[in-house]
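Okay, here's the structure, questions in a sec.
Shown here: the complex without one of its protein chains, the others still in place.
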Amino acid sequence: MENWLNAFALLSNFVIVPAIAYGSQLALGALGVTLVFGILRFSNFAHGDTMSLGTMVVILFTWWFQSMGINLGPLPTALLALPFGIFFCAVFVLLSDRFVYRFYRAKRADPVIYLIASVGIMFITNGIVRFIIGPDDQNFADGERFIIRAREFKEMTGLDQGVTIKLSQGLTFVTMIVVVAALFWFLNRTRSGKSMRAYSDNEDLALLSGINPDKVVAITWIIAAALATIAGTLYGLDKSFKPFTYFQLLLPIFAAAIVGGLGNPLGAIAGGFVIAFSEITITYAYKRFVEYLMPESWEAGGLIQLLSTDYKFAVSFIILLLVLLVRPHGIFKGTGV
Amino acid sequence: MSYLIGEGMTGGYGSVDILHDCTIAVDKGEIAVIVGPNGAGKSTAMKAVFGMLNIHTGRIMLDGEDITALTPQARVAKGMAFVPQTNNIFPSMSVEQNLEMGAFLRRDDINGTLQEVYDLFPILKQKRNQNAGELSGGQRQQVAVGRALMTQPKVLMLDEPTAGVSPIVMDELFDLIIDIARTGLSILMVEQNARQALNIADKGYVLVQGRNRFTDTGHALMNNPDVRRSFLGG
Amino acid sequence: AEDIKIGVFLGLTGPLESLVANMAPGAEAAIAEVSASGKLLDGSTVTAIRADTTCVDAAAATSAIERLITSDKVSGVVGGDCSGVTTAALTNVAMPNGMVMISPSATSPALSTLEDNGLFFRTAPSDARQGVVMSDILMDRGFKEVALTYTNNDYGKGLADAFQSAFEAAGGTVTISSSHEDNKADYSAEVGALASAGGEALVVAGYLDSGGKGVIQGSLDTGAFETFVLPDGMVGASLPEAIGSELNGSFGQAPGTDSEGAGLFAEMATGFDPTSPFAAESYDAAALMLLAMQAAGSTDPQVYKNNVMDVANAPGEQILPGQLAKALEILAAGGDVDYVGASNVELIGGGESAGNYREIEIQGEEVTTVGFR
Amino acid sequence: MIKVDRLTKKFGGFTAVNEASLEIAAGSITGLIGPNGAGKTTLFNVIAGVHKPSKGHVYLDGEDITGLEPHALFHKGMLRTFQVAHEFFSLSVRENLMMVPDEQPGEALWDVWFNSAKVRDREEQVRIKANEVIEFLEISHVADELAGNLSGGQKKLLELGRTMMVDAKVVFLDEVGAGVNRTLLNTIGDAIIRLNKERGYTFCVIEHDMDFIDKLCDPVIVMAEGSVLAQGTLDEIKANEQVIEAYLGTGLKNRVAS
Partner (left out) sequence: MSGALRNISYFVVMTALIVVVGQLQSWNLALSILNLCIISAIMALGVNIQWGYAGLFNVGVMGFAALGGLAAMLISVPPVQEAWAVGGTGVLLGFVTAIVTIAAAVFTFRSLARGTLRTLAIIVVCTLGYAITRSVFDPATDAIESVNPASTGYLGGFGLPILLSWPVGGIFAGCAAWVVGKITLGLRTDYLAIATLGISEIIVAMLKNEDWMTRGVKNVVGLPRPVPFEINLQQSQWFLDLCAKLGTAPVTFSSIFVKLCYAGLFTVVLLVVLYLSEKALRSPWGRMMRAIRDNEVSSNAMGKNIKARHLQVFILGSVVVGIAGAMLTTLDGQLTPASYQPLRFTFLIWVMVIVGGSGNNWGAVLGGFVIWYFWIQAEPLGIWLMNLITANMDAGSALRAHLLDSAQHMRLMTMGLILLLTLRFSPRGLIPEGSAKR
């Protein structure tokens, strides 16, 4: 029995907890992508850099708060700075809409034009962030780091294997659930939410129903900015902040949004978890885990690893392909342009 | 002066003008019908009246007020409703949500109107939770008209509302239009089922190549042999 | 007196941009120091001109160095950084144009054998040597079984290969050797695999602000490993700063024989982190190039390329960071210098660093030198 | 010619076509009518290979063609139009028509690159044919306009025009008349009759305009709720109580006197 518990603890520590945390991070990012896709109907390549922009503002405010001695006790100060980050990020995003995307909306441009325009915005945001905060790694986490540590867990349970849960992981998971629920409620229950869906479905007819497209677009961007800032900040708290990493995050985030089904908030979550779990479970070396489950004398010959971590990325994409082959519009049927 | 007038409209989609000094008007409680060959500019005229297209000369007046500069959504707020000829539903929203979107600007209880629309088009009630994009052609058309009715407008503009609907529904639709007009609304519609439409029309316009060719009462047009032969199919 | 231009050819954008943020100012510090002294070649001024290697895009790097050499007309190039772009730039542009390149960070063993017409030097030692040193340190500390993770580029892979063969030859066991990609979102998978393979310590052949740090953080958080072995790319003040006390007790090595040069360098550095990997080597690369010019009395690469080894090695007066003016004077007077610099430069063979290492240990959340190898 | 045998098509839990069996005789112009949502278009789509049937079979001249891809059916001489116009919006009207004919040498890259003469000759023939059709449909003035910019009715005409570009065995017309000017529709009706008489095309026509059905069709099949409700000449159908109740109605109730 103890062996089973140990095995389970081992798996939780190295596979389940990290995968859930990572999955939630991806899901939060993918939500932003999926929202913009769902309402404005294009793949926003600037999302990764929007995340880094929002996070940068949060960091600057966090530093300021820290220097003034303001903090949230066990919680990270960054949470206090979050609204400021969201505000500035939203302003930036609205400006970019005003000066770039609005023009193409009036022209009824092809989604791919928006996509390329968003690459332009990505470059510019990229430059701004590096200009202000530089390309370096930044640490801004403070407060309590752990909900439970491996050592404490072992002492508590008397098992050989410990489980660590970081505060940032817990926060991310809870936030993800709350944000998705809120978004779902917003889109399906509120007037603004419905008008956004209508707008995405048939822009012309939305006008004819008295919907103000400018308002719809503005709300969408504000929510996207909020999502980006929240996702970026939580990610930064858990790992660290480095502009280049945020740019690289774009790929798994898109993968998550697409396997889940573009334009569908639930899909973003499912997608995030599919990507995270496939990366981690397939490259995990099950040697120790199996050793716990087998009789004492048994010893594993190798690492029992399905594929080396070299192919971690490849694996998640293979899973993605398989999912798409079975469900061509993602796990939750998404929209397609 | 009529309740709604599009006066001397000239304009088009790009550099080429489609409409040439075209005038369309409808009064309170009146039904006005536009007929004409394909590509004559009927739909274009409707869009121009609704502000979905730039006209460089002419003006649009509603109830004595110049609304030429208003956006379409502002015109909706002024009590105009429009059913376009194509793309007239929200395909990935359910039938009921489509109808609700029609009442987007209304703040009062919409259940009564919803019920009326369902009574008029019983099939929609059956299909209320289905995505409108999965409906048959005629059913979509009913959703589109239903959506416009949900706004409880003062002016109702319909671009070929009966295209693709079965005879029985078409009759009911025309009945309804008459009823609506009797309550004091203005109705402006384009029709290819022209004889039926002109039959109930107070006023008819024949548009050819973006110009007013004939303007008269519905019956007069019906009885004009030229019009009959060239535009109403004999 | 003339206005001499030196190209600083590093990956200012791209995967190494955060390290380069400290390397480029390092090189420019030496250039500024020399220029300010007014003692180079009868009071010539020196300016640095930056160009971006992007670290990964050979085509863009080739065009960038083409611009430096043929348009900006630099007299020497400090760089490149990543081996891929460095070889492309060297073979396609620098060699045909007879330009000297001194790289502060291209550590690939393959560069040792590349034909370079005596134009290519590097102030960072080849990975092959470091692998042996690292293995020795582990053996001396009694570690017999380690897990190994490396950043999946020529630096990480080369170092990992060199280390693994040295360690196994010495009787140690590498339980797993797995790569990680830098700047990725998550390292749980890597940590999981490493933890499962187990070992007394984890050797992290990566970069301290990137994947390497991510793996260490993950391992500490999950309790997978407690001791880490840190080669040069991982040695810098920012790592213990970021990770905290848990890193105490980890150890490793970085180029250098004594801490004097590094200390002086740290004191004079303004506006960048002097302990960041390859920052010191960058300073040295630039300094070496300028001293060689002074020794040759010429800014012609074809001439001064023959003086690089002389100024770098004994005999002569030892030169530390901040003493470049002194060195210029000595050289002007016909004397000889032995440039030691911030990373204890000693060039051997085909113009690469001999590879003297200081053994470091993290104590009290600081990098402390505990011995020399 | 076409035989549909107990065909069923379900969408999720909803049965759009329910055990429908019917036959379209060679050389006939068969009308297919029925209330909105009766399953007419769905039936067409299954026959034409757009949807796979849930059950049942379709035969063309005795050959089982169930589930064949639409392009394969095209090659067997079966053409169709779409109820909602499916024009190629970024091609001009003429190009829309010219792309239809089968086995054009210009559609094989080898010929394009290395056998231009052959391509050019054929292209000329196709162009002539396309111009005839354009002429006939009275859309000459928009022949070089992008099809996406056509009016609703013009798109329907184009839809019909495409079926006139090749020699077909059987043509399925899904509400070609909706949105088309009645005068022009009469001309179209004449053309259909001519094609039927002179070239022996078989037609199956969905329409809601009874005048048009009256002019063309014999026999007429009535569908309701996915099944065949009645079949016969139009007069027989018009007399059928069920059909009147479900479909035809009794005309306007409250006509206005002018």
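Each chain carries a letter (A, B, C and D) given by its place in the written order, and its residues are counted from 1.
Note that in this section contacts are C-beta pairs under 8 Å (C-beta built on N, C-alpha and C of every residue); 3 or more make two chains touch, one makes a residue touch a chain.
Note that the structure is a prediction, hence the values are computed from the model and not measured.
Enquirer: In the intact complex, which of the presented chains make contact with the chain not displayed?
Expert: A, C, D
Enquirer: Looking beyond the chains shown, say which of A:A150, A:V179 or A:I258 touches the absent one.
Expert: A:I258
Enquirer: Which listed residue, A:L5, A:L72 or A:I116, touches the chain dropped from view?
Expert: The single option touching the absent chain is A:I116.
Enquirer: If the hidden chain were put back, which of D:E87, D:E175 or D:D209 would touch it?
Expert: Among D:E87, D:E175 or D:D209, only D:E87 touches the chain that is not shown.
Enquirer: In the full complex, which residues of chain C touch the absent chain?
Expert: Contacting residues on chain C, toward the hidden partner: 12-13, 25, 50-52, 54, 56-60, 62-64, 66-67, 69-71, 82-85, 87-88, 91-93, 95-98, 108-110, 112-115, 117, 128, 152-154, 156-158, 161, 179, 271.
Enquirer: List the chain A residues touching the unshown chain?
Expert: Interface with the chain not displayed, on the chain A side: 37, 43, 45, 100, 103-104, 107, 109, 112-113, 116-117, 119-124, 126-128, 130-131, 134-135, 251, 254-255, 258-259, 262, 308, 310-311, 313-314, 317-318, 320-321, 324-325, 328-330, 336-337.
Enquirer: What chain D residues would touch the chain not displayed?
Expert: Given the touch definition above, chain D has residues 48, 50, 69-71, 74-75, 79-80, 82, 86-91, 95-96, 98-100, 102, 104-109, 112-113, 119, 123, 126, 144, 162 touching the missing chain.
By our rule, only the chains that are shown with their structure count from here on.
Enquirer: What are the chains that chain C and chain D both touch?
Expert: Touches both chain C and chain D: nothing.
Enquirer: Mean of the CA atoms for each chain, then the mean for all of them together: which chain is nearest?
Expert: Chain A is the most central one.
Enquirer: For chain A versus chain D, what separation do you get between their C-alpha means, in angstrom?
Expert: 49
Enquirer: Just the number, please: Cα centre separation of chain B and chain C in whole Å.
Expert: Computed value for the inter-centroid distance: 75 Å.
Enquirer: Listing for chain A: what residues touch at least two other chains?
Expert: As it turns out, chain A has no residue touching two or more other chains.
Enquirer: Give the pairs of chains that touch; include all such pairs.
Expert: Pairs flagged as touching, ordered by label: A-B, A-C, B-D.
Enquirer: Under the touch definition given earlier, write down the residues of chain C that touch chain A in their complex.
Expert: Counting only chain C, the residues touching chain A are 13-15, 17-18, 20-21, 152, 176, 178-181, 183-186, 188-193, 195-198, 209-210, 213-214, 217-218, 221-224, 238, 241-242.
Enquirer: Can you tell me which positions in chain A touch chain C when the two form their complex?
Expert: By the definition above, chain A touches chain C via 13-15, 18-19, 21-22, 25-26, 130, 134-137, 139, 146, 149-151, 162, 164, 166, 235, 239-240, 242, 244-245, 248-249, 252, 276, 279-280, 283-289, 303, 305, 308-310, 312-313.
Enquirer: Which bits of chain A are touching chain B when the two form their complex?
Expert: For this pair, the touching residues of chain A are 191, 194-195, 197-198, 201-202, 204-213, 335.
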